[in-house]
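Every protein chain of the complex appears in place save one, which is left out.
Labels A and B are assigned to the chains in the order they are written; within every chain, residues are numbered from 1.
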Amino acid sequence: MGHIEDRLTHLGLELPPEIRLPPGVVLPFAFVNVRGDRAIVSGHGPQLADGSLAPPFGQVEREVSLEQAIHSARLTALSMLGSLQRELGTLDRITGWQRVFGMVNSVPGFDQQPAVINGFSDLILDAFGPEVGRHARSAVGVASLPFGIPVEVEAEVSIGSASS
Amino acid sequence: MGHIEDRLTHLGLELPPEIRLPPGVVLPFAFVNVRGDRAIVSGHGPQLADGSLAPPFGQVEREVSLEQAIHSARLTALSMLGSLQRELGTLDRITGWQRVFGMVNSVPGFDQQPAVINGFSDLILDAFGPEVGRHARSAVGVASLPFGIPVEVEAEVSIGSASS
Partner (left out) sequence: MGHIEDRLTHLGLELPPEIRLPPGVVLPFAFVNVRGDRAIVSGHGPQLADGSLAPPFGQVEREVSLEQAIHSARLTALSMLGSLQRELGTLDRITGWQRVFGMVNSVPGFDQQPAVINGFSDLILDAFGPEVGRHARSAVGVASLPFGIPVEVEAEVSIGSASS
């Protein structure tokens, strides 16, 4: 167990297992793709503790409230950390967050995407601190998302060697 | 001709020529931008063999069916490989796919973006194999796309030296 994993435990946070997809869905890509000293992270959504996608589903301000969307963004951060841990062995290999791209399933006119994606950013900063956790970010409203998830986030992080 | 080009020929696939834009359209950016050992690829859409944008146009599940959108994603992969070949000389210089960002022109509520963008991912994996072709990916629904194309994909790849 790494230092970041310890901190997550102290915060009372648990990482979900690999995603359980709906039947028949094939995703022929890597959730985390390591190339050189970068780990490029695919779009993630909120997961329950059993690995399935976490409700509620739909657009923010229609089927999903602002508070629920913020919680979905928080669950999305945990989903991503789970994928990173499985690929890297330990989250301690992350030497710096680079970029976070947060997409909110939004009705036209909804403009509080930053408040939603703060649910993601705040958890990353709590876990990694202000230096390693520092990231560039966009938070935007999209017309729809896979499986009706309310939030999807992709990211990139800098990584050190496995033995360090 | 490189090894990847040979494989595309064996798969019966042909790369389209440079895009023929609608009259009056000026695009003051590079379709492929090489910086160091990365080639950053602009958003591409589906092309016909004569270089023009391939129909159908519009939103998936309104003007464009799911099957048509999957085919558009496949044509978008060929369009991108054409741009990469023209910029790099040969596709063999690609040492690893990094990220793929797939955008589907979606009506609200459409949630099968992964199935659509699989048309892109499957072709890349067929051409480059599981190691080099491995990529992180997001597939999301956007409100509208340039020229009404149903699919747009941007990407990044790692590249080796021209002489290797």
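Miscellaneous remarks
The rule is simple: a contact is a pair of C-beta atoms (placed from the backbone, for glycine too) under 8 Å apart; a residue touches a chain by one contact, two chains touch by 3 or more.
The shown structure was predicted, so the numbers you read here are calculated from the model rather than taken from an experiment.
Across A:E5, A:E63, A:E87 or A:D122, the residue that sits in touch with the chain not pictured is A:D122. Of the listed residues A:G2, A:P28, A:P56 or A:P114, the one in contact with the hidden chain in the full complex is A:P114. Residue positions on chain B in contact with the hidden chain: 25-33, 35-36, 38, 40-43, 59, 101, 103, 107-108, 142-148, 152, 154, 156, in rising order.
Interface residues of chain A facing the missing partner chain: 37, 96-101, 106-115, 118, 121-122, 125, 134-143, 156, 158.
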